[in-house]
Every structure is written in C-alpha cells, then in structure tokens.
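This report refers to the structure that appears directly beneath it.
What you see is the complex with one protein chain gone and the rest in place.
The letters A and B name the chains in turn, as written, and every chain counts its residues from 1.
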Amino acid sequence: MAPETRVPSRAAAVNRPRVGVVKFASCDGCQLTILDLEDELLALADRFEFVEFAEATSRRSSGPFDVLFIEGSISSPEQVVEIARLRAATKTLVTIGACATAGGIQALRTAAEHEAFRHAVYPAPAFVESLAVASPVATYVAVDAELRGCPIDAHQLVELLTAVTTGRRPQLPDQAVCLECKRRGLECVVVTRGEPCLGPVTQTGCGAICPGMGRGCYGCFGPREGANVDGLARWFTDGPALGSLEPGDVGRLFAGFTGGAPVFRGVTDRLGGRPLIQLRPAGAYPPELAEHNPPRWGSAGKEGLDA
Amino acid sequence: MHEVEGGGFGGVTTTAAPQGRMNDLRFQVQNLTRVEGEGSLHLLVRDGAVAEARLQIFEAPRYFEALVAGRTPNEVLDIVSRICGICPVAYQMSAVHAFEDLFGVEVEPSTRALRRLMYCAEWIESHALHIYLLHAPDFLGYPSAVEMAKDHRQLVADGLRLKQIGNHLLATLGGRAIHPVSVRVGGWSRAPRKAQLSALQPALHEALRLARATVDIALGLTPPAFEREPRLVALHNPREYPMNDGRIVSNDGLNLAPQAWGEAFHEVQVPWSNALQARGADDLPYLLGPAARIVLDAEQLHPLAREALQASGALESIRRNPYRSIVARAIELVHATADAIDIVDAYEPPDRPAVEWEARPGTAAWATEAPRGLLFHRYQLGDDGKVAAAVIVPPTSQNQAAIEADVAAFAPRVLDLPMDAATHQLEQLIRAYDPCISCATHFLDLSIQQAPS
Partner (left out) sequence: MIERHWSAADAMGSATRFLPTARLGELVLALRGDGRRVIGPVVEDGALKMAEIDHADALPFGWTARSEPGLVRLERRAPDAAGADRAFDNGPAWSGIKPWTFPSRVDALALETRADGSLAVRVDAPASQPTAVIGARACDLAALAIHDRVLAGGPAVDPDYAARRADLFVVAVECAMATSTCFCTSMDTGPEVTRGADITLSEIGDGFAARGDSPAGQRLLDRLVLAPATEAHLAQAAEQVAAVRAAMGHAVETDGLHDRLLANLDSPRWAEIAERCLACANCTLVCPTCFCTGTEVVSDPDGRESTATRAWDSCFTAGFAQVVGGGSFRPQHRDRYRQWLTHKFGTWFDQFGTSGCVGCGRCVAWCPVGIDVREELAIIAGPVPGLVPDAPALVPTAPVRAIAPAAVEPGSIRTTYVPTTLAAVRPETADTTTLRIATDDPALLAARPGQFVMIAMPAFAIPPISISRIRDDGIELTIRAAGPTTSVLARIRPGTQLALRGPLGRPWPIEDAYGRDVAIVAGGIGLAPLRGLLDQVLAERDRFTSIRVYLGARTPRDRLFVDELEALAADGVDIRLTVDRAGPEWLGRVGIITELFRGAKPTGANVTAFVCGPERMMTAVTDLLGDLAVPPGHTWLTLERRMECGVGLCGHCQLGTRFVCRDGPVFSVAELGSDLRREGL
C-alpha cells in the first residue's frame, strides 16, 4: 500500500518548490492540518510557494506543481478527469489522509448499494452526480508518497516537508500503533478493559491517540504492514478477554475510516457489519419542493439595493 | 476546474447559455476560495436585473446519513465528526446530546462543563481561522493571510496564536484538534486531570487578551454598505450563551424545543446543488450563525463579551449588514475564551469518565450551536440499539438559501463592474457567512447568466 517515496533533491530548496493543495471528496480536515501548523506556517510559506490552496488563498494555479497534496477520495466523474490532469502537472504527488489513501468512510458503499445510498439521502437523486464507488487516488493515478490518518498527523506532515527540503527519505513508520502506545507508557486497553482496539493491525503515526484517551484504536491510519486481521478478529469473537463480541460488532470495527482498504474490508465482508441502508421515512421531502426555484427574502432585497 | 494562474477567482468565464439566446449571459465564479469545501455561484440576469442566484455545491456527496445506519451510538459519534474537519466537535455534540436525551442519561455536571469547554475550544479555533486567515484578507486587500503577513505579520501571528490556543485546548480534551476521540455517550473515554487543564490557563488568558484586541481590529474593517432584514434563528438558553443546549428561537417569534426542529423547518433538494437546502415552514430562508446568536442571545454573553458588544455599538449593524459577521465572531471569541477560563477554574474531574447507559429504541434529536450556527441531528434507533435512519442538517445547508437571497439582492450593484471586481465582491459577501461546504456536503464558482425577459 505504501508507494516508493520520491522526493525532489536538495537543490530544489533554492528555488521555492511550487506546492499545491487540492481536495476531492473529504471533510477538509487534512488540509486544515496544514493551517494548524501555527508555529511553522509562516516559515513554511517562506520556504514553499503555495500556488494552489483554495481553502487558504485566492491565488489559483492549475500547475505545474513540484509537490501536490491531495485530500479526499475520487467520488465523481469530474474528479476522475481532474486527478489525471493534476498528475500530469505534478512532480511529487502526495496523498494525504484516509480518504485519499484508502477511500475514506465513504468507500464503504459498494457499487451495488450506491442507488440505495443516493435514495437514502437525496429525494431526487438524479440531480446528484457521484460515482458508484469512492476510491483512493492511487486507483486512478500513480502516487509518490502518502500520509495516512483521519486526519493526518501534523508531525508526519512536517517530517515530509522537511524531507522534501533536505532530500532525505521521510521517516513514516509502518509499524503497529502498539509500539507508540508502549513507548508512551500506556497500558493496553484490550488486556486491562476488554476494549476492542485495532492498534495491533494499524499503522502508527498518530502517536497512539486513542489508547492515550482511554479507548481502543479505530484504525484511522489504515492497515500496517503484514496486518494479521484474522488473528485479531478471532480473538475478539472467540477470546475470553472481550467477553466474546458478535461477529458483526467486529466487522463494524474494521468498517471505519480506512474500511475501504482491502485488508480491513475483507474482515467486514466476512463478518458482517456493513452499513444498513434504509430509505428515509416517506414524506420527509415533499417531491414538489425539489423542483422549486429558491425563494427570496420577503422585502429585504429591495432595501438592500437602496443602500 | 482551475484554469487561471496568479490571481482572480478561478475560471471566470462568459459563455452563452444553453438556450443560445443572444441576451442570455451566464457568469461563473468557479471554486470560491478561502471557504471550506467546494462550490460555485451562478447568477441569472434577466433584462439587466438579477433574476436568481444559485449557490451550487459540487462537493461530491459522501452519504453520511446512510453510512451511520446500522451503527451504535458511540460509533456514530466517531463517524459524524468526519462530516466536517473544521467543526467536528459540533457534530459529536449534537449527536451525543440527541442520544443521551433519548436514553435518559444524566451526565455528571463536570461532563456538561467539559463539553461546553470543548465547544469553546472549537469556536476559538474556528472563529480565529475565519477572521484572520479567511476573511480579514478580503477587507485588507490580500489574496491570503500569507500575503497579508508580509505587511501585517503581527496581525497574522496573533490570529495563528489564538487558533493554536483553541487547538491545544481541544487536543487536551479530545486527543487531537481535528476529529477528537474522547466524546462518548454518558461522558468521556477519559476525562482530563485538573492539572492538565490548569496548565492551559496562562494560554487562555493570553487568548482572552488577543480576542479582545480582535474585536477592535474587526470594528476597524470597513464593511461595504449593504443591509437587509434577515430572519435570524439560533438556540436560546436563559442561563447561558447557547452552545450545547437551548430552545430554537427566531427574531420573528419562533420558540420551540430543539427536538422539534422539523416542525418549523424542512429540507428541499435543488437541482443545482449536492447539498440539501433548509427552509422555514413558510418556505422562506433564514440565517444562522454568530450574527443570529449575538442578536438573539446578547443578554447571555459572558460579561466581558457583553461589555465588548456594548462598547462596539455594533449590534444593529451586525444584524443588518452581513459583512459585520466578522465583528460578531470577534465578540464570540471573547465569549469563548472568557467562558473557557471560568470553566477551567471551576473544573473538578468527574468520579468516573462516563456514566452507565442503556440504549432505547425511538427518535433521538437535538440541536447545538456549531461555530457557523444551529446544527440539527435526528436519529431513529431500532430495538437493537443501532441507528435505523438519520437526518443531519448542517448550518451551511440551512444558510444556503439565505446566502442566495443576499447575493441576489447584492448582485445588481456589481453587474456593471469588470468581472474580476464583480466576482471578488460577490465572493467576499459569500465568505462573510463562513460557509462550510464540506458540511453541507460543500463550495464555490460564480456564474452570471443573462436570461430572456
């Protein structure tokens, strides 16, 4: 799942690398992580030229990009076209976050369920364009590096940017969350409380946030190298420590923000726990409203014009 | 999508309308910037007058209401936060209160206080983000805060510091600032220690100082002269400024329980947008958010914030002029920082992080005040304690019709301006609502179409 990382040479730091940040289907949280680097943001702006970052600047660029960060999954027909164009305009393409790297939680829908989903949410789904499945960026184009997480971790982001400027390989470990958990001196929530935790099969990088807050990991960094998901799922369903969860409960654990990753998805497919699609109660949307033109303020518009 | 390099607002294009009439003209502002999410604006101009404004949200749909089906309440808390990376706490709060209301869970008083503290943290980081990084550059004439920092470094640094303090507080309570992990039905997965929160007090006092300075800065930004009489809707709680808990009220006399949102409002789908729009029972738009709260809940502001509001003399202009929302946000920053300081002072950790609870079937509904306004959740729970159906109505989809109405009212004055100036002014107006399109599903291109009479 982790592609070979290519980073521009150190010489690139002399001319500020042209950096873009774009999004597809997502919550904006990963690109917000860039704006949340409060201590580093202005220094980063000196070092990199943010030529495209719609959430932060009105300046726009269609490329070329030395480094392009992509948030979000590919979920609509336009996005398929756009990602190909962006790839062609980019040297180092970095996917950021669970949506871009694993499809995000929206990747839980299958092609067969798509119509049901559309009808569940929209009264007139014909107006809504979306692909049957939401996919990670790597499904459509080659990816040079990825930052996992929902959202990504600020330290990993800084590490990646530093690797770009120094020309070294970013240190993005593929170990289990457990290593970070124990380095932090946190007790295992599975062992002490029978709390299901995906830490043993999830890639670290978050700093073991969930066990640090007294709960099990929900896998938002996606499967680690060699994740023994079956071994863990078996212990959750059959082992004594958790009071034996129902298979569907375990399946739902894996159906999270990286539930589209094949390794996790396999567990959910086998044990159940996929989202249950139910239509909205009839009459929630009077169908005639769907065709209305947008209404106006009472008389406010006229008043405003006089100002 | 992004065709133009170095300024402007994306692809501002003039094309013939599909009908091909000579006097049909459609202007498009593609991809509004410095808003959260993706969308565009289309204007239909008929005989020189604006006939219609359409806010098109092309953020690809993610079907959250379907994704929460079959999930347990605690799983829902994790999932709905992903609707929006800017205001994840709001989604967790509306949901957790809805479930606890249905299940009859009485949380510990310190849990209630901590939840309010968490909301304060989110308001601080979200408002600071919008004021300093997204909206102030409009008033001062810069494409971004980074460019603005070249001339106003301290201003931007102060804004970042405010945002950082909000984020630190949020991460202390929730493990991380974006998609925090600690909110559980009945309380928390882990409640903070007293010392952890007390350690933040110096920073919170610094934030209060910065917030009060922000009010003065916001008052110094001259708003374009544009006024209208909006219908304002917000939660109201006589005991406190509304965040987690209050009745839905409006400036035209509405007053109902938060669970009863559906009695006064409904959602419709419009063909040009991936977001559903909400309307009043009379089918008319309404406006949520800081301006609505300031107007409807001024009496409940923290004394320091009330003092700032009174000193500003801006209450009436906040109500009438959408560009004054930046002042409303600044006053709410004072409120959130001052309130946070009081909560931390009084905090005593709960005996246990979460109280016991049991799921019940039925309808769970609640509304809280997200930074951008009232956020309504309704869940149908089955006998198995899992969600059977869900309705989530984010503030931006409720504001969408109001934004369109304001744009339609404002647009005539820009029709004769050069396109880039026109789009800049329209975009600045839209940004004043701090629209969060990821939530609404999400934002923004402008098109202006000349239609036949």
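Everything below uses one rule, namely that a contact is a pair of C-beta atoms (placed from the backbone, for glycine too) under 8 Å apart; a residue touches a chain by one contact, two chains touch by 3 or more.
Predicted, not measured: the structure shown is a model, and the values here were computed from it.
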Exercise for review: Name every shown chain in contact with the chain that has been left out of the document.
Suggested key: A
Revision key, fill the gap. Touch with the missing chain holds, among A:102, A:157 or A:178, for A:178
Study note, to complete from the structure: Among A:103, A:200, A:219 or A:273, contact with the omitted chain is made only by A:200
Exercise for review: Would you write out the residues of chain A that touch the absent chain, in ascending order?
Suggested key: 7, 10, 13, 43-44, 47, 159, 161-162, 165-169, 171, 173-176, 178-179, 182-188, 190-194, 197, 199-201, 214, 225-226, 228, 230-232, 234-235, 239-241
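FYI, only the chains that are shown with their structure count from here on.
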**Study point:** Gap in Å, rounded to a whole number, between the CA centres of chain B and chain A
**Key:** 22
Check your understanding: Contact residues on chain B for chain A in the complex?
Key -> 1-10, 31-38, 52-54, 58-72, 75, 78-79, 82-86, 88, 125, 129, 133-134, 137, 143-147, 149, 153, 156-157, 160-161, 163-164, 167, 174-179, 181-182, 184, 188-190, 225-231, 266-272, 274, 276-277, 279, 283-285, 353, 380, 386, 388-389, 391, 401-402, 404-406, 408-410, 412-413, 427, 438, 442
Practice item. Please name which positions on chain A make contact with chain B in the complex. Key: 22-33, 35-36, 38-39, 41-42, 45, 50-62, 72, 75-76, 78-79, 82, 104-106, 108-109, 116-118, 120-124, 127-130, 134, 150-151, 206, 209-210, 212-215, 218, 220, 252, 256-257, 273-281, 284-286, 289-305, 307
